[in-house]
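Okay, so here's the structure we're looking at.
Shown here: the complex without one of its protein chains, the others still in place.
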Amino acid sequence: MAAQAPTAPADVYAEVQHFYARQMRYLDSGEAETWARTFTEDGSFAPPSLPEPVRGRAALTAGARGTAAGLADAQEQHRHWVGMLTVTPSDDGSLTAESQVSIVAVPRGGPARLHLVCVCRDVLVREDGELLVRERVVTRDDRP
Amino acid sequence: MAAQAPTAPADVYAEVQHFYARQMRYLDSGEAETWARTFTEDGSFAPPSLPEPVRGRAALTAGARGTAAGLADAQEQHRHWVGMLTVTPSDDGSLTAESQVSIVAVPRGGPARLHLVCVCRDVLVREDGELLVRERVVTRDDRP
Partner (left out) sequence: MAAQAPTAPADVYAEVQHFYARQMRYLDSGEAETWARTFTEDGSFAPPSLPEPVRGRAALTAGARGTAAGLADAQEQHRHWVGMLTVTPSDDGSLTAESQVSIVAVPRGGPARLHLVCVCRDVLVREDGELLVRERVVTRDDRP
């Protein structure tokens, strides 16, 4: 079969899996500032709902706070599920991480429902030993 | 960013992923006694549906048998999906494993539906080389 891009070794793969579990937990718990610190200082996040990427931790924090406030008002818990993850090292030391992300919405009293399915493409870099997102591009499967 | 608790190395992380895949397979297949043996002899399981934790393998087996019988009567297959897993070693050699768990229900003839979304916090210990659950606390997202 065609030569494939080499994938990250097991220790890096496990580290990235941990990274996403924690990062999404911060987001879904409304820990906006801690979530924003999983991006680099000038990290960008291009969500499907905005015409321009959100850039920098202050803007990322504000965005996550707004989302958390909206969910609190709606008495709804969101849970992000990252799966089908590939991690590919680049020559410059960064990692390209591609995954599918499902968002499940759980209103108080239930029932849970599948809210959205996205594809997430991250460039991850290491600063002081920690993985951080330098660039995130998310596309929605229902909006081609 | 804030210092994070160290996470388990890749070999332990893979072992815990295998552990959950097998444990949930036993439960969803109605192998109640085998499932109960994935807990320590005095292991406890605090599900969101009960006021007190279930303690010990005999009680765990009985509980899983009851659940399996109810599902068989309803001709419904449940599948547990564990995801967004973090595994953190403690000084005493135990592991704290935190995850999201979705339960998908599939009635005979379909269609499948998302039944429940939970958060699972386990303390895992090793006995004779095997990982076992010493303590499990499960909370449901729809019941704050």
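When the chains are written out, they are named A and B in that same order, and each has its own residue count from 1.
Note that in this section a residue touches a chain if its C-beta (ideal position, glycine included) is under 8 Å from a C-beta of that chain, and two chains touch if they have at least 3 such contacts.
Note that the structure is a prediction, hence the values are computed from the model and not measured.
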Residue, one of B:V54, B:A68, B:A97 or B:L114, that touches the chain absent here: B:L114
Among B:A46, B:A62 or B:V106, residue touching the chain not depicted: B:V106
Residue in contact with the excluded chain [from B:A5, B:A21, B:L50 or B:A74]: B:A21
Could you pull out which residues of chain A are in touch with the chain that's been left out? 1-2, 4, 7-11, 13-14, 83-87, 98-100, 102, 114-117, 141-144
In terms of residues, what is the contact footprint of the unshown chain on chain B? 10-11, 13-15, 17-18, 20-22, 24-25, 34, 37-38, 77, 79-83, 104, 106-114, 130, 132
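Here is the rule we use: only the chains that are shown with their structure count from here on.
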Taking the mean of the CA coordinates per chain, how far is chain A from chain B in Å? 25
